[in-house]
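The block underneath contains the structure these notes are about, expressed in structure tokens.
One protein chain is absent from this view; the other protein chains keep their places.
Here is chain A:
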């Protein structure tokens, strides 16, 4: 398929471009050398730039983009709301609180807990809270889930805002950068965990494609189609939370991707989740690699937070697509 060939191509190009441009042939040679151990190591300076800085960054961008897009697709179906994104169940407010706590109170580490770990724990704590509040008599009603997510989000946001008020200017800058999201801090050590979670959870979620489709028909109809709606919703929520929590822990609160990429793919290739999930993963990955490339090149040598650019470039394209599409008029 075109998309699965496009992703590696875009990644190779993105690795080559930057403050120092590296020709594709050299990029290829360096990557090949590290992966297979064969070939010549080449210029150590180039090797350093490509292998230690750009490759992990581009790989992380792809993983984060894929994770957010997949999580968005699943949550939009689970809470039956087109406005849902990966953060609808409180993940981002929880992660923000965790991260900001560590940045402002502990100067980057709290009892050995780094910003990423704190963000992950915050995200999971928020989701567990939303899950418990959204449950009533063993049922997880979509509306109650969304509203619980919003309410929990506000409580966490209040705490985060208070901490920001007390922060020093240096801390505040760090907080704002974290909140806007970035993959600039990508390191090889992070990649095994993030790769495992994104790939494994995406693969698992793909198995639920048929049941996600059934969920589109409404809860009662899905039940009559043999789907245990409550159990399905709980399993999908937890998987999506794990995925989002992992991604946000390493990249901060990158917006737009998880909301818009699912719609974009749905508008172009339909709502059947068995097609939608893998395509959204690829498109999300490609999109974030490209946007990250822009974020470090448009204003070089300064970097723009990726969260600013995701919406700035994505929204106009999305609006154009929305106007072209007729199927939305019927509903």
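Operating definition for what follows: a residue touches a chain if its C-beta (ideal position, glycine included) is under 8 Å from a C-beta of that chain, and two chains touch if they have at least 3 such contacts; residues count from 1.
Here, contacts and distances are computed from a predicted model.
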item: Listed names "ABC transporter ATP-binding protein", "Formate dehydrogenase", "Glutamyl-tRNA(Gln) amidotransferase subunit A" or "SusD family protein", with the criterion being the UniProt name of the chain not displayed; value: "ABC transporter ATP-binding protein"
item: From A:176, A:207 or A:298, residue that would touch the chain that is not displayed; value: A:207
item: Absent-chain interface as seen on chain A, which is shown; value: 207-208, 210-211, 213-214, 216-221, 223-228, 266-267, 270-272, 327-328, 330-331
